[in-house]
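All protein chains of the complex are present and in place, except for one that has been dropped.
Going in written order, the chains are labelled A and B, and every chain counts its residues from 1.
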Amino acid sequence: MFTTILYAVLSMGGLGLLFSVLIALANKKLAVEEDPRITEIAELLPNANCGSCGYAGCANFAENLVGGKSQINNCSVCGNDAKETIARILGVDVQTGEHRVAVVFCQGGKSNATKKGDYRGVKTCLATTFVSGGERACNYGCIGYGDCVTACPFDAIHINDEGLATVDRKKCTGCGTCVSACPRGVIEMHPISHHVFVQCKNIDNPKVARSVCKHACIGCMICERAVQGVGFKVTNNLAKVDHVQYTKELVLPTDKCPTKAIVILGQADES
Amino acid sequence: MKKMNKSIYLVVVLTVTAAISGGILAYFDSFTSKRIADFQKSEQVKSVQVVLPGSVTSESKMLDGVEFFIGKDDAGKPVGVAFVATGAGFQSTIKVLVGMDPTMQTILAMKIMEQAETPGLGTKIVNDQTNKTNPGWFIKQFENLSVANGISYLKGQKPSKPGEIQAITGATVSSAAVVNLLNASITSNREIFLKSGVK
Partner (left out) sequence: MSTGKVTVWKDFAKGLWDENPSLRMLLGCCPTLAMTTSAINGFSMGIAVIFTLICSSAIISLMRNLIPKEVRIATYIIIISTFVTVVDRTMAAFLPAISKAMGPFIPLIVVNCIILGRAEAFASKNTVGRSIIDAMGMSIGFTLTLTFLGSLRELIGAGTIFSFQIMPESFIPWAVIVLPPGAFLMLGLIIGTVNWLNTQITKKTAH
């Protein structure tokens, strides 16, 4: 029996030796020279492969960073600490910008928006744009079937009980994928220090706007008059906040907005 | 230098893993190989006893490259001789263990050892489920069949002459294949066996 075992060990070991030498040789001859910094940087990146940097995934972005074809700031998801470490590895300086989050410009959920019918089609926001724009009467509001939710790589946006997309400002990394996914353009990216928003995108005349949603902005200009035109501007029946000019970020311009379209978001944000 | 060590390391890992694997398997084989060999031997003995009814021992003899099993009863008298007949079936190789009398003129019994014919059709040569009382009827036809002048088959009629059997309806090719392989091997083995003078 000992001889059988010896033969088996020798023959198998011999085969293993032969093939591993072949592999080792192939490894040397066919080796691809790769800058070790690429792997180092790739490990520091969030590895969510969201694509907002414009490259095919984090590994690809790391390659291009080392190759000098891209900037660290192109990655909006990266935290400031990671950015500084990457900058050190590359031997460059980096301007750490302000963290941005997504904001949904709509309050037209089930209780607020007028329903125009029953939609029985494919339940994606994009599909409804080919048919009738979904169940809600407002043509500028959130459709509520969650294309943004599917697109978000960080689980930071959800459809709530009202059927409205809501952003978790703590989880949102600012990659912007939801912005591209929304067929209505209801979502915008804003620095985390911005808190006051007119949460509506309806540009129809006041009568129509009022009829489609309880919280629609009707362009009555009460807000603009309250701040004497500094920080709030109404164009096309829709008020918008000018965040550069509006400095009272955690204070509403007035309680008198008749539709309560103006909201404060993210009071608890530390920024 | 670092690359060199990496290469040596991977050679070592693969070689050692392969060697250990070989060792384990060889050691393990010592537990099972005897059982497997024993089992195959007992299977063979059992099968020979089926095709040579009344035999209690079977002795294997190689004659001219063909293995013959000589079965003897408890008195030591030869019951007959068995051998494996192989041939092409409809879609597989059919192996039949054939037991014949010592003069090799009559088939005592036979058993199909291996076949992979069409299930439900060709497999009827082993087990015909449409015949509830006698599912193994095809093989049974060969029992005590006089084959001095070869075997032939009939379709759809009951056999009347010695050496005739009835083929299975819908499985004529498989039935014919069995008949043909039997004819071929009986003729050639008969010559080998009788010439050798073994009893």
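What we mean here is this: a contact is a pair of C-beta atoms (placed from the backbone, for glycine too) under 8 Å apart; a residue touches a chain by one contact, two chains touch by 3 or more.
Source: prediction; values computed, not measured.
Across the whole complex, the hidden chain's contacts among the shown chains comprise A, B.
Check B:6, B:46, B:155 or B:195 against the missing chain and you find that the one touching it is B:6. In the complete assembly, the contact with the undisplayed chain comes from A:23, out of A:5, A:23 or A:59.
Residue positions on chain A in contact with the hidden chain: 16, 19-20, 23-24, 27, in rising order. Although one chain is not displayed, its contacts with chain B can still be listed: residues 6, 9-10, 13-14, 17-18, 21, 24-25, 28-29, 31-33, 35-36, 39, 43, 119-121, 129.
By definition in this document, only the chains that are shown with their structure count from here on.
Within the complex, the chain A residues that touch chain B are 1, 4-5, 7-13, 15-17, 19-21, 23-24, 27-28. Within the complex formed with chain A, the chain B residues making contact are 3, 7-8, 10-23, 25-27, 29-30.
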